[in-house]
Structure formats: structure tokens, C-alpha cells
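This is the structure, below, for whatever I ask next.
Apart from one protein chain that is not included, each protein chain of the complex appears where it belongs.
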Amino acid sequence: MTTPILDVHQLRTWYPVRRGLLGRGAAWLRAVDDVTFTVMRGETLAIVGESGCGKSTLGRTILRFVEPTEGNVWLDGHRITEMSRVELRRLRRHMQVVFQDPASSLSPRMRVRDIIAEPLVNFGLAGDRAAVDARVADLLCQVGLPRSAAERYPHEFSGGQRQRIAIARALAPEPDLIICDEAVSALDTSSKAQIVNLLSDLQQRLGLALLFISHDLAVVEHIADRVAVMYLGKIVEIGERAALFEQPAHPYTRALLSAVLDPSPARRHARIMLRGEVPSPIDPPSGCRFRTRCPYAFDRCAAEEPELRERPNGQSAACHLDALPALS
Amino acid sequence: MNDMSTTLEPMVVIAAPPPQRAMRIRFAFRGLLRNRPLAAGAAILTAILLLAIFAPLIAGHDPRAVSVGDRLLPWGADHLLGTDMLGRDIFARILYGARVSLLIGGCCALLSCLFGTVIGMISASSRLSDAIVMRVLDGVMSMPAVLLAIALMAIAGGSATNVIVAVTIVETPRCARLIRGLMLSLRERPYVEAAIAAGSGQIRLLTRHLLPSLMAPLAVQATFIWAASMLIEAALSFIGAGVPPSTPTWGNMIAEARSLWQVKPALIFVPAAALSLTILGVNLLGEGLRQAFDVKAGR
Partner (left out) sequence: MALIEVDALSTLFPSGEGDLRAVDGLSFAVQPGETVAIVGESGSGKSVTVMSIMRLLGAATRHEGAVRFEGRDLLALSEAEMRKVRGNRIGMIFQEPMTALNPVQTIGSQIAESLRLHRGLSRRDSRARALEMLSLVGIPAPERRIDEYPHQLSGGMRQRVMIAMALACDPALLIADEPTTALDVTVQAQILDLIREQARKLGAGVILITHDLGVVAELADRVIVVYAGRKVEEGTAAEILDRPRHPYTRGLLEATPRLRGGGGHRAGRMTEIPGNVPGLAEILAGCAFEPRCAHAQPCCRIERPPEVPVAQDHLVVCRRAEPVS
């Protein structure tokens, strides 16, 4: 639990954007802008934020589906940024991914057996056919699918079952880290709960580390050990789940938490209604990026960008205020 | 209130046991028959293909045998469809003509798709190669197939090979563009990224994940090229720039019948009908394939 499996240091992923008809690379979309964090072995770090905050780009940069503009990522002490394609391919064994939409992340023309066996074959982890079959059956069992599923095609399964197949594939090479990119967001309520439970069971049983990227704070509360909140490419607050959920130190975290709807009429609470929507990451506001929507913004917020500072509760937040005003 | 609480192992319901392989093939076959265009196209083409292959056995006459005494005979028992102005058996010439048409069509489709796929993949592999390859292809595509073929025939003389070369040169860029576009969009699919995460190298990615998805649109494109190349072949033969007149082809037959069609319309109608039927068959096949792949994609 004490050594970091993933170490992300000052990571930046900027995309060039064209402006007008001719101007090429005249501006940058700062999808991920100076992000630093670590994930310990066997730990779940959740990255939360709204669409366009850069959380998915962050995940894809760590996986090097997208090349970083600056900064470094270490996986178990190996620097992923800087690695050659061949080295990277070998290292991928230790870092797997589960995507949002299992319908499109599973090859439609491959049978479940071949989908799950693919990493085994690619990384040379299983011997003969019989060994592969046995391992596939074992993996299917681990994710709660019957053995007979191996001979079927993905489209014969429901959304939740398909996500189980995707998880089985991610487990196959016995990785140290699984990046879950909105892995339960596309699922129905009843299968969502099943998959969240499956992921936390597997994590506890296998000692996996999870990077759980999600916009759904209510789900995150069930699975995360620590939480990082992103806004416009930056982490605005990061800390232990309990501290962050009970006493958010950043106004944005507080607003996100208050926006979660609860089905019980008795539990309706005062809501902080944020003004407007997330500004464009192409030209973010000066100073604090959240100031245009922040109910507590003052002069300093426009002039000076707040650094992540540690708070008494243990979490770090990037806000000039030492304590948020009490909720009315 | 709490009696619906946690269950430890998720129970998974699957409706039916997976069908056995033989069953699955039978299901697939029944599915194909339900696809009417596919079944009709395949039936027409199979019939024509069989007639072409077994032409020597079925024809009963040498398609090249000139017999001046038997000129312009009407249809009858000996000459099924009658004879032409040189006394050659029309039925035999139609059968042998089918060989040329199908051969040229098939070769063009195959070669164009093959080269097109390779070029399209090279083009999609990097931004630089994309810029270069695409500009070259634009240039090639701006040439009309028939003109290119005539130029080629003028230099190298008329032969089936040259017709194939000419059509392939013109059709390859179309194929390459299709493949390039598909590759670019496929590469963004999560399942391709998932395969990379699962440790797939470039070759495996190409053969296991990308090519299978390309086969469907490629097969449809191949039928278009097939039909187009048969028409081009007929047109070239008709204007005398195609396969030498000594070889019986449908285009040659139509060309030769030009002066006599008022005397004996069958001389033009029979090869024209054969050509139309074959192209109908190919187009039906293409439509059927498109439908078949669409159904799968829709699921």
C-alpha cells in the first residue's frame, strides 16, 4: 500500500487548434494542464469532473493513446513517457483499461473467448490452447459469467454483461493498474451497481490499483479511497474520500456534491446553483479558472492563480480561501 | 423494506445454450437465403460461371469455327441461338464470351481491391504519406478509364491483360480512398485502442481488428468494380480498342453485329442481354452483401 504504482508529474496535454481558415496551431486546447498525482499499489484514485475537464484525456495520455506535450508518467518506476513503442507494448501488460461503452470497445467480429485470450496471446502469458481455454474460463468465472459465454459474440450480451467481458480482458494479463474510463456511466442502474461491486471485489481480492475516471460522485463514493476533482484541465482538489466528501475545501467540489440528485424527497438539500457552463479550454479565464462560475470569487481570483495547498483536513485544494463560507 | 438486500454472487441469466457449430452454419445459411438480393445475385452469377467454366462441354461448337455455308441461320436444334454472318455458333460464342467478361471483371475487382487496400493503408499510416499518396491518387482518378485504356491499347496493342491493367489503374484509387477513410475512422474506435492496451502490435492490429472490419465495405466495392470493368471491356471491344476480334467477347459480338442488326436483331440482343444479366447479377450481389453487413453492424 505504500509504494506508488503510478506517478504522474506535471503532465500537460495540449492540442493545437486551428482558428479561422488559415491559422494553423494558432491556439492550444489545454485538455490536461499541469497535473500531478500518484496512485499507490492496491489503491483506488477517482478522477471526477464534468465533460471537457480533461479527465478522459488524462487517462488516455497515461495509456499513451495520446502523446503528452510535457511532463512525465512513471508506472512502477518505469517512465512511460519517453518509452519506445516496443518497450511500451511490453509494459502495457501491467496497465489495462476498461472503457465507457462496452458495445464499442469489444471487437464485434470476435468471440468472447478470443477477446479475453488476446492479451494472453499477445503478452505470451499462456501456453497451449488448453491452457488458454482454462484461463479464459477462470477469468469468466471471476467476473461472474458462465463458461459457455466463451463461445458467443459480444452482441449477444446485455450492457452489463459486456462490461464484465471487458473487465475479464483487462484482468487477463494480471495487471497492477486498471484505468476505468467512465466504466459504469453507460450502464443501467441495476447493472451499474453490479459492476461497481465487481470492481471493488476484484480490487480487494487481487490487490489492483484503480484509476477510476467518472463524473458520478455518488458512484465514486462507493469505490474510491482518494478523489481528485478536475476543472478545465487542472486538479482543483485532491484528498482522502471521507475528508473531501464531508468537508470539501474547493467551491467547485462543493457545488458538484450539491448537484447530485437524491431520490429521497426527505434528503433534498440546499443546492448551490452554478452560473452558466464550463468555459472553453482554449482560452480559460485568467487567474483561477473557476472564478467565472464561483459564488465566492473576489478580486485576487482574477489576478492570481491559486496553488494546490494542503488543508487541515488533509486534502489539498487550489483556492485562495482558507475556509469556505458556511452554507445558508 | 430491506428484504431485497445484497446478493453475494451476481446471478446471470442467459436465455439459451450456445448453438453448436453445425447449427450455427445452418442458421447463417438460412439467413443468406432470406436476403433476397444476395440469393438472386449469387444464383445468377453461379449459373453464368458454371456455363463459362463448362463452355467446351455445353457449347457443342467451336466458337471460332467459320462456316460460310451456315451464315445467319435462325435458332434451331443444331445451333441453339443460330449463327452469325460468318456462320459461327452464337450460343458457343456467348458462353466463351462469358469467360472473358468474368475473367476481366474478376481480375479487375481483385487487383483493384488488393492494391487499393495496400495503398489506402500506407496512406492512413502517417500524415506525410497521406498527403503524398492522396495527391497522386487525385491525379490518377482524374483520368477517364476508357480514355486511359484507349491510350494503353494504342501503345501496347489490344489484349485482355491491357484492359485489366487500364481498369485497375483507374479503379485502384477509388478503393484506396475508401480504405483510407475507413482506416482513419476505425483507428478511433475504442475496440482498436482496447486491442493496443491488450498488447497488440501493428501487424496483429491490422490483421485481427482492422481487416475484418474492412472486408464488408471492400466486398461491396469489389462488386461495383466488377460491374464497371465488364462494361468498360464491352465498350472497348465495341470501339475496337479492346480484346482482339478473334477472341469471342460480348463487346466484340455487339460490335460485329452493328451492320447486320436490322437483318438479324438477335446478333446484338443476345450478347447485350448476356451482359445486362451478368451486371444485374453482380449488382444484386453487391446490394445483398451491403444488406447482410448492415444487419450485422446494426446489432
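Every chain is named by a letter (A and B) in the order it is written, and numbering of its residues begins at 1.
Convention: a residue touches a chain if its C-beta (ideal position, glycine included) is under 8 Å from a C-beta of that chain, and two chains touch if they have at least 3 such contacts.
For clarity, every value in this text was computed on a predicted model and none was experimentally measured.
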Quiz prompt | Selected from A:R93, A:K192 or A:K234 as touching the chain missing from the view | solution = A:K192
Self-check item: Contact residue for the chain not shown (choose from A:T36, A:N72, A:Q142 or A:S158)
Solution: A:S158
Quiz item: Which residue among A:L45, A:L177, A:V278 or A:C301 touches the omitted chain?
Solution: A:V278
Practice problem: Just name the one of A:V86, A:A130, A:L261 or A:A326 that touches the chain not displayed here. | Solution: A:L261
Quiz item: In terms of residues, what is the contact footprint of the unshown chain on chain A?
Solution: 50-51, 158-161, 188-194, 196-197, 200, 215-219, 221-225, 241-242, 245-246, 255-257, 259-268, 271, 273-274, 277-278
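Keep in mind that, in the parts below, only the chains that are shown with their structure count from here on.
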Quiz prompt | Centroid spacing, where centroids are CA-atom means, of chain A and chain B in whole angstrom | solution = 47
Self-check item: chain B residues touching chain A - in the complex, by the definition given at the top
Solution: 9-10, 12, 14, 17-18, 189-191, 193-201, 204, 208-209, 212-213, 296-297, 299
Exercise. Note which residues of chain A are touching chain B in the complex, please.
Key: 60, 63, 65, 89-90, 92-93, 95-97, 99-101, 104-110, 118-119, 122-123, 144-146, 148-149, 151-152, 155, 161, 166, 169-170, 172-173, 194, 197-198
